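Note that this complex is displayed minus one protein chain, with the remaining chains in position.
Note that the chains are named A and B in the order they appear, and that numbering of residues resets to 1 at the start of each chain.
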Amino acid sequence: MIRTTRENDKVKDVSSLNAKYYDTKNKIVASIGKYYTYSCIFFSIMIITFLTYFIASKGLSTFLKDGVSLFDFLLGTEWKPEHENTPKFGAFAFIFGSFAVTLLSVSLSTPLSVGAAIFMAEISPKSGSRFLQPVIELLVGIPSVVYGFIGLSVIVPFMRNTFGGTGFCLASGTLVLTIMILPTITSVSYDSLKALPGGLKDASYALGATRWQTIYRVLIPTALPSILTGVVLGMARAFGEALAVQMVIGNVQRLPNSIFDSISTLTSILTLEMSNTIAGTTYNNALWSMALILLLMSFIFIFIIRILGKGSKLNER
Amino acid sequence: MNVKVTDKIATIIFYTIAIVITLILVGLLSFILVKGLSGISWGFLTKPPENMKAGGGVGPQIFNSFFLLFLTMLFTVPVGIGGGIYMAEYSKPNIVTNIARLVIEVLSSLPSIVVGLFGLLIFVQKMGMGFSLFSGALALMIFNLPLMVRITEQSLRAVPVEQKEASLAMGISHWKTIVSIMLPIALPGIITGTILTAGRAFGEAAALMFTAGMSSPPLDFTNWNPLSANSPINPFRPAATLAVHIWKVNSEGLTPDAKQIAASASAVLITCVLFFNLLSRLVGKLIYKKFTAA
Partner (left out) sequence: MVTHNNISFAEKDIAIETRNLNIYYGAKHAIKNLSMQIKKLDITAFIGPSGCGKSTYLRALNRMNDLIPIAKTTGEILFDGQNICDKNIDLAKIRQKIGMVWQKPNPFNKSIYENIVFALKYYGIKQKHVLDEIVEDSLKKVALWDEVKDRLHKSALALSGGQQQRLCIARAIATKPEILLLDEPTSALDPISSAKIEELLFELKKDYTIIIVTHNMQQAGRISSYTAFFLMGDLIEYNETNVIFTNPVIDKTNDYIMGRFG
């Protein structure tokens, strides 16, 4: 108990048992709190470790246990997993489909996105922040099944009526993904343009350069590593997107002859076939091998982003 | 070509791009709302779906979406905030921190279908939870965790260092300083970010198809015993969410009004996501006002 005898003694009185108790209690609470946060991070690390381990062990057993050759899997074009005598596990058409739809959509989306970022950062910051920014934020928020549904009801019929065929094709998938990754590339590019030192622009204008000259000779080259980071993030999103793509590409399991042919991607095969297979079969394991490719690709994308990040840091110095 | 003319042309192109993107969004939203709203009625919002005939609703799916979201946030928020506190306050420049940062980056770039498949393997099969809300919530937690960590870390890093110093200088522990001084200041950022995270989880489907499942048992909304198989709040029952239902209707829907149902369900989904978006802005503004008001 504290007895307040004199004003000045109030706090000193506490320096007895009571204070000791609170001191100990505070220290215990502080270390519990600290180790709680440690365990949260440890938990996240464990998730990735487990995830990588389990997907890798499942995915690798196609080659190690079931004896499918890696070469046949990666480059074979025949996918007949349920053939009675000679099942074939060639996934090349799906790998090709994933890369095709990713690269095409990124090359369509990048000019649009960087253009939008430049519009917001340089051309008209006012209407950029009032209209375009909310538009971009809303585009991020639209769920991928909704994109798929719109693709199905708008883009696919459009393709069918304009170019013939079923309309379910590589081009439809590309268009859907182009819109889906647009906000990613735009917002990263916008941030990097905004972060450029103001002196850079002023110096260029002072030399008599026009706005366009300033943008493409000074601003874009300086912000390039960060813009590329945005592009890679967009690629990662496109490569991993499952449902929106699966809904519009037709899911025919062979190599396309043109962009108006129906295709399959790694994600579309996984979406459609995973629940039809039995765990432990070669068929099932081959699907896990595809999941492993997706996982490895996201490691690769992160690796590229890290390298780009180092590049932009070196530039700052 | 004259540089002035080039400059003009470039400006026109940039304006065109901005207008095209805006038109795309306006087109998307109006398409969904025009197509979808006509099919929305009280019955549609409350009735269960039909397998073969027309006239089904999405009542259980809407409920599933919200209940799953609730479970997900229950798992995600404590771990995400803990991880964010570690990254912002306790991490030292060493190998563990580097690994943690890499892990957060990898987690946030994982395709959601990979998360779903991992959930299928671990939660559904190995841990025996089956296709259930619980499995789905755990999968969505993996999906949302990195975002939550990052939001917390950024919000804490934005707290003025003077506040932290003032507390530490009085001999108050780092933990108490974080909880009593820094977190309240970081709260608006954390709440805004959390609501955005929730919106993302609400629309997610690929991670849920293989974890929460693509069907729902017939639900009895008068049965609130969480252990009963047809109770809506039983966390161990399969539960197709609105987003998963939209995919299913589009891909395998057999009812004659499948198109209309997909459109209306999309309209409901979009409305919810827009609502989350609006809410996060509103809450952010309100809290900001409250904290800065005299």
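Some notes on this structure:
Basically, a residue touches a chain if its C-beta (ideal position, glycine included) is under 8 Å from a C-beta of that chain, and two chains touch if they have at least 3 such contacts.
Since the model is a prediction, treat every value here as computed from it, not as a measurement.
Across the entire complex, the residue among B:Asn98, B:Ser180 or B:Ser228 in touch with the chain not shown is B:Ser180. For the chain missing from the display, the contacting residue among B:Ile24, B:Leu168 or B:Ile233 is B:Leu168, taking the whole complex into account.
One chain is missing from the display, and on chain A it is touched by residues 2, 4, 7-8, 10-12, 14, 18-19, 21-23, 26-27.
Although one chain is not displayed, chain B still touches it through residues 92-93, 160-173, 176, 180-181, 184-185, 291, 293-294.
Just so we're on the same page, only the chains that are shown with their structure count from here on.
In terms of their C-alpha centroids, the spacing between chain A and chain B amounts to 15 Å. By the touch rule above, chain B contacts chain A in their complex via residues 3-4, 6-7, 10-11, 13-15, 17-18, 20-22, 24-25, 28-29, 31-32, 35, 78-83, 85-87, 89-90, 96, 99-100, 102-107, 109-115, 117-118, 120-122, 125, 142, 145-146, 149, 173-176, 178-179, 199-200, 202-206, 209-210, 243-244, 246-247, 250-251, 259, 262-263, 266, 269-270, 273-274, 276-277.
Of all residues in chain A, only 26-27, 29-31, 33-34, 36-41, 43-45, 47-48, 50-51, 54-55, 58, 112, 115-116, 118-120, 123-124, 127-128, 131-132, 135-139, 141-146, 148-150, 152-154, 179, 182, 210-213, 215, 233, 236, 239-243, 246-247, 267, 270-271, 274-275, 279, 288, 291, 294-295, 298-299, 301-302, 305-306 touch chain B in the complex they form.
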